[in-house]
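A short write-up of the structure that comes next.
As you look at this complex, bear in mind that one protein chain is not there, while each of the others sits in place.
The chains carry the letters A, B and C, assigned in the order they are written, with residues numbered from 1 in each.
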């Protein structure tokens, strides 16, 4: 297992205010979005169309999918306003107008295939699939497209320095983001009892599952409902374990649930504290981690996030309480699964890659 | 702390098929509902209006509240079809037509005042408030209206024998019901590690909070939202601790959340298993507890309840999974907070009080 | 155009209390449901499983579809509790146990094929497709399986006598039911200005469109949304025109809308009144039509239906108001599209076919 050397709120490298692209063209870095017809890809398109520092050069459908007018998917777009073009390998050939960066919102296999080819042409990649994310011990290592191109885990608030000089950023999963932002400050500060289980109860809106035509996601099935899925076996679990650096014998119990809301995700984290931890140490750990992080809002002890406070924003809200008698604490984190949980964090990382202010172009 | 002597699925006392009321009148037992204008009281009215064995003699508003046509509250009722009458102490005076039983859906104070007076007139009481429920050590004892009238805790599937001969039944809270039905079989069978915390993550619909005119319950505030409340401090916690019989030093961490659904409640329970517990022992414990309990449906290992499966029914659905590597199990229970979590269980208990089949008149 | 001779609230034929089936077997009439995996078919299964007078003999999937456990579709069912069997023509062969009636919840083509074959074996049919419903002038006539087997339009409250002696009942569409129940009393009583347009604005829940795996019916697309569809061109329009007996030149403008609710349907009908119509004549017309119809609830003038008042019931609620200055009236009708709009009305018609009380087994 590769334990990531994470740095809380590392100082940002000072970047050039005006980007000069590899080919020498001055002006705004150009970006492609590949996979722009899913919920996350569409959200990235929305952010990049109005981003002051980037030029959204082209939008592509997933490789193998036909051209599509995004107005068919997003009724807020006018017909012809934005099209997802068919992907073609010829786009990368010599002489073609290649972008400075690409944001991939694709299934794992498509990302595993496409990312190395983009990197080989000097295009920086922010990838939203799980294929380049850290795995826990025993799992297969992520593919490494080259010695100097190891993927960097894109948990913005904890990896800013490494992201800024990365070629390939593996954007975290939505649940991993909410869970790690809640747990890392306490774990890194040594406040958790290393002999006790960590319990994470997750709740997310329907879009967390992607835009899939399955009966479970029909209105009449999902409405007025709540159901757990993949209890103790969610696909984000290895990623969370690896980044937290949990010892193999330490239980991490995670059950996500689907709520009848379109957007939004919440994790309720139950932990036991190490002996002698004072309540103020929790607040201090959170302050230390996020004092300089505008996309994480600390509500403080006894004040609680709610989905309505974060949907439509690129922010993660965090609240907590401690119970000294039970030597326990609860941390609740909430974010918009399509923004801080996907496209918003991807744009934070794009900003870092090109020396822009970290939250530029993101609604906070 | 009074640890309740709970008996799983005790055999039901055989009751008379035709009830003879104390005063010698033959016929169906008559029942009053007091507090019929809240969500739970209204649900009890719905059940009792069509119950084959009881006669819903009268419906009253909460003491101090004015008369009200229930059609104003329930658009499914026609005007004049059902009225909540104003309560008056004169109703209990000599010569008045007193009922065989009363179902109270009142605030704690109103129940504490009214129940003893009803009992003094020989009227059996099923009370939905928290005032007569068990409290954990250190908390004030519940009022005991008389030596022979100690309240019996109305968790139907675990207290059937004692309920059948009770005068006063303290109906459990909705969260307590879901949580205890999930935990009691494992705890009583000795399958839980006594040194480890029990974590209960609760989710419930809006009606779980009662019919209160507060901003948090407005559609535009609750819709597309999810928020925790009373983390680690919910008012059902002492009740759950007491009935489970948890040692004082054993952590029980409970955080309920409000979901944007009208009805339904789910608890996701995370436990550590005692060493050497085999997966089959969990199934066996559940089967032992609920084999003869039609209102508890065991979905089995790896099959999960969802709210849509229980809303509108008087049933509790339970599913679970165990992870031997982490020595952990997750149990998920779901019920309709107004039925099995309130009025449905109250009618189960009324059935027991009068020797009727336990689930008579309850949609399963 | 075949103008139906409709009779308001015709007296019911007195039927035998105990049915004797054609083959001489005494006992409850047996019924098949064919197409039990869609929303309407599943609702028919729910009603017939607990119906006191019928025996739900078998449930079939649509012809050509594989066997299916209904628990996969309805989480309220236990696995194995109800299965939709594969349909086979051999089921109708000599010697097979044929039912007394079949309820078809199938696509038009499947019903057009199957219904005549069932009728040929003496099985009475209630068909929920549109294929046997009346069409307006110019449209193709419905298939007539035989001289004595012309389909009878199954608008229960207006065709009771003809339904009672029918072999094949064409159950009305959900919008047609709500719209006709609101308009027929006024039109038949001559209260409407024959020179003025009739406007019908429809709103229905998602299940009105059937259980289709289309993007528009995904939770994240339908939630927090409302959209019109097929404006001025809905497929129920010819049925409504034909049954109302509207002159060809009389405008009937109908726009249905999809609401973010699972169940329920409302039509808001705007009409101009004939000169000299007094307000009381509207009430009288409704009273005349529905005084003996328990499944139609007249709320009266100035009192308005809402979806919550009818979902889960087999009832249609109707309210209205008139404006003498504008010589106009508005009638609002609401029903549960799966009950009075589909399976509930189908069971009303089954009751009529077998001489049972018209609303037996239907939640009102």
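Everything that follows uses one rule, which is that contacts are C-beta pairs under 8 Å (C-beta built on N, C-alpha and C of every residue); 3 or more make two chains touch, one makes a residue touch a chain.
Remember, it's a predicted structure, so these values are computed and weren't measured experimentally.
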Checklist outcome for this item: Touch assignment to the omitted chain, from A:176, A:310 or A:332, lands on A:310
Item to check | Residues belonging to subunit A that touch the chain removed from view | outcome: 75-76, 78-79, 223-224, 297, 303, 305-306, 308-310, 312-313
Checklist outcome for this item: Those residues of subunit C that touch the unshown chain are 196-197, 199, 201, 203, 221, 224-229, 231-232, 251-253, 255, 257, 259-264, 266, 268, 270, 272, 304-308, 311, 321, 323, 326-328, 330, 332, 334
Item to check | Touch residues of subunit B, complete complex, unshown partner | outcome: 39, 73, 205-207, 211, 213-215, 217-224, 260-263
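Just so we're on the same page, only the chains that are shown with their structure count from here on.
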Checklist entry - By C-alpha centroid distance to the whole-protein centroid, which chain wins? => result B
Item to check | Centroid distance [mean C-alpha coordinates] between subunit B and subunit A, Å | outcome: 42
Item to check | Multi-partner residues of subunit A (at least 2 other chains) | outcome: 221, 224, 260-263
